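For this view, one protein chain was removed and the others were kept in their places.
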Amino acid sequence: MTELVLPHHAAGRRIPLIGEAAIALAFAAAGALGYFLFPDDLAFLTRLIGIAFLVLSLDLVTGYCGIATLGHAALFGGAAYAVGAACIRGISDPFALLAIGLCSGAVLGLVSGALISRFRGLPQLVLSIAIGQLVAGLANKLQWLTGGSDGLSGLEPGKVFGVFGFDMYSRTAFLLSFTVLAITFLLLRRVVNSPFGLMCRGIKDDSLRARMMGASIYPRFVIMYGIAGAVAGLGGALTAMSTGVVGLDSVSFERSAEVLVMLVLGGAGHLWGALIGSVIFMLFEHIVAAANPFHWMTLVGLLLILIVVFAPRGLIGPLTALCARLFSREKKT
Amino acid sequence: MSDLLEARHISFSFGGLQVTRDVSFKLAAGDRVALIGPNGAGKTTLVNLITGDIAPSEGRFFMSGEDITACSIPQRVRRGLVRSFQTTRLFANLTVADNVALAIMQRRGLTRRLLSRATDLPEVKAEWSEILGHLGLLGLASRKIVELAYGQQRLMELAIGLALRPKVLLLDEPAAGVPHDETPRILEAINRLPPDIAVLMIEHDMDLVFKFARRVMVLAAGRLIFEGSAAQVTADHEVRRAYLGSYADARRTA
Partner (left out) sequence: MGLVLSILTDALAYGMVLFIISIGLSIMMGLMRVVNLAHGAFAMIGGYLASYAMRNLGVDYGVAILIAVLGAIAASVPFELLLYRRIYRNADPLIQVLMTIGITFFIIGIVNFVFGPTVKSIPLPAALNGPADLGFRMIPTHRLFVIACGVVTALGLWWLVEKTEFGIRLRAAVDNSGMADALGIRTEIVYGATFALAIGLGAFGGVVGAEILPIEPFYALRYMVTFLVVVSVGGAGSILGALSASMLLGLADTTGKYLAPEFGEFFFYLAVIVTVVLFPHGLLGKAHA
């Protein structure tokens, strides 16, 4: 949890960037672990990373701004389609494709944010769903651009730095995705701990109080939505590049609902929570869902109900409490 | 010099009910005014009208001679019109320091910064330390609001008000719900407000009103029925009948 890593009296101020360095190291260690321990599952891990981007993106909007949305996959899938379409039309440089994903995600984020964050409650929820379904409908119907219900397939992005091609073991895809994730995470950590991010959390707590401080809510939320769109767009781009296909599932309502489950499972309002939630959920799905999709639905439903009733703050709550206890014990000894 | 805040013929009706009737008043720099009146007289409605939370059906507001009737809440705050809430409204899940720091950063236009760390701004920290120090809350700086006692939360309302450096400060029952032995703390904090700002306080506690106000306005059934010094107010027959009588009765039975 970010607050624990950097409390007001943290050493972070004396040695700048030490928090960042520690997190970068942790990421590098985790990445190396994944790379060398599970060389056969790199494709799955890459897919997981793609989804983690979407969950982080949702966290910015739902966890930090309190906007309930059930259409977030539109940002991810929209960007994935943009990348796929560009790739088919001959743009093959991975970084150019990433930039396309980032920009199209940001634009989608700004547009949907401009509509959704004007409202609260039911209108907000319905708008988010309607926008998600609108994008899904377009993805299905604009056959010349999206391939309709078949989707886009056979995407062949070029070599990273002109050297590392996308191989069938997903080594390049994994390393690229992981690096982008680490950088994104560090940047987002800055964003949520910035004055801007802090004010978003304040607005989520009490919007009238924030307005009575002189803060305008709407433009702030639209900007946050734009950032969230960019993050989701990166995830969509990486997923499209690493799998070589873009399908309707990437914009589906189920995808939107699932990432919400992941976020809440991990803990909304914490970047680590978003990561933990996506890892646990995806691993769980990887193992269980293959057996029977309806058992999987029953389990997800049950899981969701249990979280809401027993751990509304997600798994990150008990985890941070544990960390805090360990940390204070270390201090004493 | 022109008045910091002026209300001209403000009326407000809601669902056919006239809540505020033709209210006019002026606040000048250094004013310490109390707004009193029986329950349901429309005091909080008047505050909501001034801050822009609701729009008047008729009448206009001016700040330093400029018409602000069409301004939104944030626009008015940026001009120096600040209020506190009768029931505490704070960012419950943030720390005491962050609550005040947000007000300071917002005032200084820092909350647009996306990549600098909120806790890394020394000038902001210096300012919230000073404010919290004044109010005796510095020791609680890293506590979350939900962990505070109610009296401390009331002080936090003042802390945020101070951090916004208001020109006009509206205090909506700053001592409401505070245990009686803690009201002196609140009064002390109010007395230490910068002398050049205008303060309008709604309050039920008459002791507090008499200690604070140099001028008293009485609101009854949405109309300003009296304006004068604290001494005149107790002497005025109409006020006694409209307000103080029932107040005295309530006190006796309480």
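So that you can tell them apart, the chains are marked A and B in the order they are listed, and the count of residues begins at 1 in each.
Everything that follows uses one rule, which is that contacts are C-beta pairs under 8 Å (C-beta built on N, C-alpha and C of every residue); 3 or more make two chains touch, one makes a residue touch a chain.
Here the structure is a predicted model, which means the values were calculated and not measured.
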In the full complex, displayed partners of the excluded chain:
A
Where the complex has a chain not shown, which of A:103, A:129 or A:323 is the residue touching it?
A:129
Using the document's definition of touch, tell me which of A:68, A:280 or A:319 contacts the absent chain.
A:68
Among A:119, A:164 or A:284, exactly one should touch the missing chain; which is it?
A:119
Tell me, which residues in chain A touch the chain that this view leaves out?
62, 66, 68, 70, 115, 118-119, 121-123, 125-127, 129-131, 133-134, 137-138, 140-141, 253-254, 257, 260-261, 264, 268, 294-305, 307-309, 312
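Note that only the chains that are shown with their structure count from here on.
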Taking each chain's centre as the mean of its CA atoms, how far is chain A from chain B in angstrom?
42
Write out the stretch or stretches of chain A touching chain B in their complex.
6-10, 12-13, 187, 190-191, 193-199, 201-202, 205-206, 208-216
Touching residues of chain B toward chain A in the complex: what are they?
51, 53, 72-74, 77-78, 82-83, 85, 89-95, 97-99, 101-103, 105-107, 110-121, 141-142, 160, 164
